[in-house]
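Here it is: the structure, laid out below.
Every protein chain of the complex appears in place save one, which is left out.
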Amino acid sequence: MPKSTTPSPHLVSAQDTWDAPAGLSVEDVTLRFGGIKALSGVTFSAQPGSITAVIGPNGAGKTSVFNCISGFYRPSSGRIMLDGQDVTRLRPPRRATLGMARSFQNIALFRGMTVLDNIKLGRHGHMKTNLLQAFFYAGPAAREEEALRREVEERIIDFLEIDHIRNMPVSVLSYGLQKRVELARALAMRPRILLLDEPVAGMNREETEDMARFILDVKEEWGVTILMVEHDMGLVMDISDHVTVLNFGQVIASGKPAEVQADPQVAAAYLGSGDPAALMKRLAAEGAT
Amino acid sequence: MSGDLLFFIEISLAGLGSGALLALTALAFVLIYKATRVVNLAVSEVLMLGGYLFFAFAAGLGLSAWVALPLSILGGGLLGGIVERGVIRPMLGENPISVFMVTVGLGSILVGMAELIWGAEPKSLPAFISTTPLFLGEAYVSRKIAVAFVVAGVTISVFLALFRFWRGGVALRATATDQAAAYSCGINVPGVFSVAWIVGCATAAGAGVLLGAIGGISTTMGVFGLSALVVVIVGGLDSILGALIGGLALGLIQSWASTYLGGEYTSVVTFGLLIVAMMIRPYGLFGTHEIERL
Partner (left out) sequence: MIIGTAKESYRADEALLTTQPQRVWMAIFLAALVALPFALNDYWLYLACLVAINVTAATGLNILTGFTGLVSLGHAAFMAVGAYTVAWAETRLGTPFFINLIAGGLVAAAFGILVGLPSLRVKGLYLAIATIAASFILHFCFIHFDGITGGATGINVPPLSIFGIELATYFRLYWVIMPITAVMVLGAANLFRTRIGRAFIAIRDRDISAEVLGIPLLRYKLMSFSIASFYAGMAGGLWAYFFRVVTPESFPLLTSIFLLAAIIVGGMGAIIGGIAGAIFMTLAPELLRFGMEWISPLVPNAGALLSPVRTVVFGALIVGFLIFEPQGLAEIIQRIRRYFRLWPFRT
């Protein structure tokens, strides 16, 4: 197992090299596919250094919002602002270098690569090695790779407790571990804001709790703003600072978890009735599964 | 009618004739692609083999052309069935490029076999279509080309009708749209695969006999398949109508290019057209664009 023999000078607290968390605001975003309005006038924001959850029934437009934010879809109207900068027209790679990282609903790891290489890929946009240096693996290229390896090992792999799988190809890993590797890769991007699309979907109780702990740690220790889409109400209510509810492509409620829980419109969206008590019961039931 | 115009019409008619053969070969590509999502480059070599089988039955065994022709078509179909079961079925679910390369390899095997059996030098097929020329008004058309045109036209129309109205055609369309869903609806998807390969290869073999009747046979006549591949890419890999229109259009264009620019311009015009078409409509004029989900 590779470990450096001397204490590394790079072992410093996260905030020294990481940029400050970024705020994100979605302003009046409308998205049309042909005649269908997937999103209409969606407005919400994620405060720097907080956890914001976007929830809503299936087909409410949660993933569409994410795809607009990360640049796969271009909104028909409205703006996406990252720390006051309009990013609506930027291509995804550009947004990545501005500090936006995301994970996918159905894991988008590179199956042919090892865990380590997958994580290293996250740093791509911040590295400088050019073709000629790469060809000869000349000074700067070797130094950059070594520094990256050190950072990935000591900062990310240790933090997410995945050192035992670092040299395995991702295709042999369990679902929960793959999700964790995806998080690791996103962290390697040195994100200022992290978009998590259903980070605990399909996980068992224990894996969900691990992931919740990691998400909280990322927010607190790494100082990263987190925006997530999630169905697990227990998780959402536990760790979010702010919740936005979507239904049929519109924001129907927004506020602190407790406020949203009490909102009759939210209950109606989920249950078709306006009874907050029934919703509470159902949320409690979901939290227990 | 002025001589220039008459000449132009004759050139165009000849182009439509070879275009019909292109369309027929393209149909073989489309049938196989629609059912199994395989671009079968070996269609070119099955076409060649169709010509050689006819040669073997008609010249070698001395059978009448009207016996040799169906036998050659059957031979092509049989080959298609064997290849599908033996080689393509085990590759199910593999990356499309690998399967494509398998068909490239198969093509090489077929060319080598044909050379082993019949030798490498070109041959001409025993005449079975009369050589008396045909006149459309004043315009001269070679009877062979006219026959090829009619046969190809009828075959493609029959296929279009079958696709729309016959149960098997509907099954094929369902399989093309979603294999798993078709399977769960009780459609015999493996059966559809086999039928598509058998019919596709039989069509190619038939096209090979017609092509051989017009221009003779050689082990390199498979390059004709490359032009047909251009047709299906331009027309849309999963569109029979695209194969028909694309085939006729390319036949015309090739005929004009080789007459007015010179024979060596045929391939550059053909492939130039392909690149332009690809940049404008990457999934063909009539093909369906598959949307990738995130």
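For clarity, chains are labelled A and B in written order, and residue numbers in each chain start from 1.
Following the convention adopted for this analysis, contacts are C-beta pairs under 8 Å (C-beta built on N, C-alpha and C of every residue); 3 or more make two chains touch, one makes a residue touch a chain.
If you're wondering where the values come from, they're calculated on a predicted model, not measured in any experiment.
Trainee: Using the touch definition from the header, name the shown chains in contact with the chain that isn't displayed.
Mentor: In the entire complex, chains touched by the missing one are A, B.
Trainee: Just to verify: which one of B:9, B:91 or B:174 makes contact with the chain not shown?
Mentor: B:91
Trainee: Sort through B:102, B:125, B:201 or B:217 and give me the one touching the missing partner chain.
Mentor: B:102
Trainee: For chain B, which residues lie in contact with the unshown chain of the complex?
Mentor: Per the touch rule, chain B residues meeting the hidden chain are 39, 87, 90-91, 94, 96-98, 100-102, 104-113, 115-116, 120, 226, 229-230, 233, 264-265, 267-268, 270-272, 274-275, 278-279, 282-283, 292, 294.
Trainee: Kindly note down the residues of chain A that lie in touch with the hidden chain.
Mentor: 2, 4-5, 70-72, 91-93, 96-97, 101-102, 104, 108-113, 117, 120-127, 129, 131, 133-137, 141-142, 144-146, 149-150, 153, 185, 189
Everything below uses one rule, namely that only the chains that are shown with their structure count from here on.
Trainee: Starting from the mean Cα coordinates of chain A and chain B, work out the distance between those two points in Å.
Mentor: 50
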